[in-house]
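The other protein chains are all here in position, but one chain of the complex has been omitted.
Now for chain A:
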Amino acid sequence: MSSSSTTTTTTRLLMLKASDGVTFEVEEAVATKLGAINNMVEEEGSEDLICLPNVNGKFLGMVLEWCKKHANNNTNSDKGNDEVNKWWDKEFVMDLDQNTLYHLLMAADYLSGTELVDLLTEKVASMIRGKKVEEIRETFKIKSDFLPGQEEEIRKKNSWAFE
């Protein structure tokens, strides 16, 4: 454990290139919070430029902002940091509009940012809880793809729940 302390002092910088050509220079310790990037770094070793054709700059920037915050908060690891992270996470998801939430979730999933996916899916779940079917469809602009009659059948099957 303690022998690795020399390697952590020199911070390697990675270049991440988004689908729209926007590049970000990030510390390795921050970027490797994302499972996908961690794998690439381990595999390719010396390569410092990583292209991410499936994420656009705006959302990659947000994902990295989140990573940076969490990487910083985790360095001085005392108990209070959990609280700081939680508070910061709450702020982070509070005002996300649905479009951003969706693309951010896609980006986080693509980059295997497990903790961020966890945070964002919880946010989505909180938007579903307590709503009726129609309200959920309306909120997420989902069209019912059940065949005519099929939906009624399902409703009938679930009618025990509303007795």
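We adopt the following convention: contacts are C-beta pairs under 8 Å (C-beta built on N, C-alpha and C of every residue); 3 or more make two chains touch, one makes a residue touch a chain; residues count from 1.
Note that in this section contacts and distances are computed from a predicted model.
Asker: Suppose you had to identify the omitted chain by its UniProt name; would it be "AP-2 complex subunit sigma", "F-box domain containing protein", "E3 ubiquitin ligase complex SCF subunit" or "Ribonuclease H2 subunit B"?
Answerer: According to UniProt, the chain not displayed is called "F-box domain containing protein".
Asker: Touching the left-out chain: which of A:Gly21, A:Pro53, A:Gly130 or A:Pro148?
Answerer: Only one listed residue reaches the unshown chain, and that is A:Gly130.
Asker: Extract the touching residues of chain A with respect to the undisplayed chain.
Answerer: Interface residues of chain A facing the absent chain: 98-99, 102-103, 105-106, 109, 117-118, 121-122, 124-125, 128-133, 136-137, 140-146, 151, 154-155, 158, 160-162.
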